[in-house]
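Heads up, the thing below is written out as structure tokens.
A single protein chain has been removed from this complex, and every other one stays in its place.
For clarity, chains are labelled A and B in written order, and residue numbers in each chain start from 1.
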Amino acid sequence: MNAPDTNSPLLRVRGIAKRYGERVALHDASFDLWPGEVLAVVGESGSGKSTLLNAIAARDKPDAGSVEFQVRGGDLQEVFSMTEAQQRMLARTDWGFVHQNPADGLRMDVSAGANVGERLMGLGERHYGRLRATAAEWLGRVEIDPARIDDAPRTFSGGMRQRLQIARNLVTQPRLVFMDEPTSGLDVSVQARLLDLLRQLTRQMQLAAIVVTHDLAVARLLAHRMLVMQQGRVVEAGLTDQVLDDPQHAYTQLLVSSVLQP
Amino acid sequence: MYVAVKGGETAILNSYRLLAEQRRGNADTPELSVQQIREQLRLAVDRVMTEGSVYDPELAALAIKQAAGDVVEAIFLLRAYRATLPRLGASVALDTARMQLDRRISATFKDLPGGQVLGPTYDYTQRLLDFTLLANGQQTAAVPAATPTTEAPAFTPRVVDLLNHEGLIETHEVPQGDPAPVDLTRTPLRFPADRATRLQNLARGDEGFLLAMAYSTQRGYSHSHPFVGEIRVGTAELEIVPEELGFAISIGDMALTECEMVNQFAGSKTEPPQFTRGYGLAFGHSERKAMAMSLVDRALRAEELGEPVEAPAQMQEFVLSHSDSLEASGFVQHLKLPHYVDFQSELELVRKMRANGAGEEPQ
Partner (left out) sequence: MTTATTEYNFAYLDERTKRMIRRAILKAVAIPGYQVPFGSREMPLPYGWGTGGIQVTAAVIGPKDVLKVIDQGSDDTVNAVNIRRFFQRTTGVETTTRTADATLIQTRHRIPEAPLAEGQVMVYQVPVPEPMQRLEPREAATRTLHALAEYGLMHVKLYEDIARYGHIATTYDYPVLVNGRYVMSPSPIPKFDNPKLHMNPALQLFGAGREKRIYAVPPYTPVESLCFDDHPFEVQRWDVPCALCGATDSFLDEIITDDRGTRMHVCSDSDHCHSRRQEQQPQAPAPRSEPEQALA
């Protein structure tokens, strides 16, 4: 892998805005993301956090703003100036997108092995044995029993499906992963295990990630930095621990103080 | 000693003979004339013209006779006939507001300018088999002559135009340059298809299929709270503008059924609440078809109106790819063609898989 240009961020987001008719969903969001950095975007429903994620992941074109990504050559390229072909290629190789509902990010009726191997097949891998071995290895890494390689995710539990989705995304060694509420909808005990896994993987693979969540504990556990969003605006940003331990904005203070203490 | 089967040709020629016999039926029974079909089975004729896309009652009647009453087969005959006809031009858009009305009803208003005209309809008959019709041509009970109602005026405003005065119903601007619609019989359907193309496809579409799709929209597979704004049955004038003359001349009348379905629309992020429309049009007296078409037209507008596309009737590719009876019937029935070579391959495969299953596990 090329050494990233350490003078420029992996992702540079400037002035992202999005409206739906009269309603402004996002005002002027900007931030930088550095290689290997995990950024949490925190807010309640309606805060615009998912809108922001979809905009910068090029799934939903914003009305204004720019998103520049440092491609493997080292240059920062404007994502919205890329052709559809280039964007799709990016989405399948250097980027990952983990959906809240794993069924949205998996082929539910195709085996786990094929789910993991698909990106590789799309990139030209033509050796069945190697594909299978790679898939089995990845199942192991996300703590799914490799014996389930031929089972379809329809037969998996929610937690297993989510872990499979992660494997499917990470198999091409992406440098940036978008995650939309990756643990919501899972049982609390399952969530903890998944978070642990995510933390391990992002560290091991030097993954940069943007994790949208309404759960401050997720931010605390996974993220180096965080953004707090309220009604389409970023109201506070900074190092996770600092923001959570010493919130400056009134809304952040409200969020932090509302977390139920065990 | 096995000898390869020959005689496909003879079989076909024999089948023609048998078919002709079957079509004629018992030779003691008087032969049905095309004229009789045209006059007395006119609703079948209307359907064949509509889906056959040819307004020619006599040809449609002929097709029905040739097809021994199989309406879908008759439609096929008419379409095949049409396919190689030379194109002379396009007519002026039909002005259905100026239809000579035999029937005109609206479910949205109790009364309206032009009145409600019941006209000839099965709607309020009781569906009891009338055995007097078994007696050839002799009616035992004289049907009282229909009392002449006041004739509908030559120009009857449309209900949607009345709603339009209040701005309650959506309007559509004519696109710039008023481009001619794509001719689906000349260019293949591509997706996404615009509304004009969709309406063409639906007009030619199989009535049974559209009826089922329309019905599904009323049963929760998409809701659009439909009301019959207006159904008109009558004749409209067909006009063309020959180049040499530069003005419109009438070349005849066409019997038509038109249905405007009115649906409530709660508004979207960009549009205020208003009524939206579904449109249906068919040749002759074909209310079921026109109504079904209008419901499906509205359902297919879901994306355009910002509604979530969840039900099959709202999915363009699903509806428009399967609406044509020729395509559907042809492909379903093609399964009768020999497939033994492919079946041979499948036989090998199944035998092999069974052999493997009995032996080792697949790796």
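What we mean here is this: a residue touches a chain if its C-beta (ideal position, glycine included) is under 8 Å from a C-beta of that chain, and two chains touch if they have at least 3 such contacts.
Here the structure is a predicted model, which means the values were calculated and not measured.
Undergrad: Of the residues A:102, A:117, A:153 or A:232, I need the one that contacts the missing chain.
TA: Per the contact definition at the top, the residue touching the missing chain is A:117.
Undergrad: Decide which residue listed in B:175, B:188 or B:252 touches the omitted chain of the complex.
TA: B:188
Undergrad: Can you work out which residue in A:85, A:147 or A:188 touches the chain that's missing from view?
TA: A:85
Undergrad: If I consider the whole complex, including the chain that's not displayed, which of B:38, B:79 or B:232 touches that chain?
TA: B:79
Undergrad: Applying the definition given at the start, please give the residues of chain A touching the unseen chain.
TA: Within chain A, the residues touching the omitted chain are 84-85, 88, 107, 110-111, 113-114, 117-119, 121-122, 126-129, 131-132, 149-150.
Undergrad: So that we can see where the missing chain sits, which residues of chain B does it touch?
TA: That gives, for chain B, the contact residues 2, 4-9, 11-13, 16, 76, 79-80, 82-84, 86, 185-192, 317, 321, 326-327, 329-334, 337-342, 344-349, 353, 356, 362-363.
We adopt the following convention: only the chains that are shown with their structure count from here on.
Undergrad: Would you kindly tell me how far, in whole Å, the mean C-alpha position of chain B lies from that of chain A?
TA: The computed centroid separation for chain A versus chain B comes out at 50 Å.
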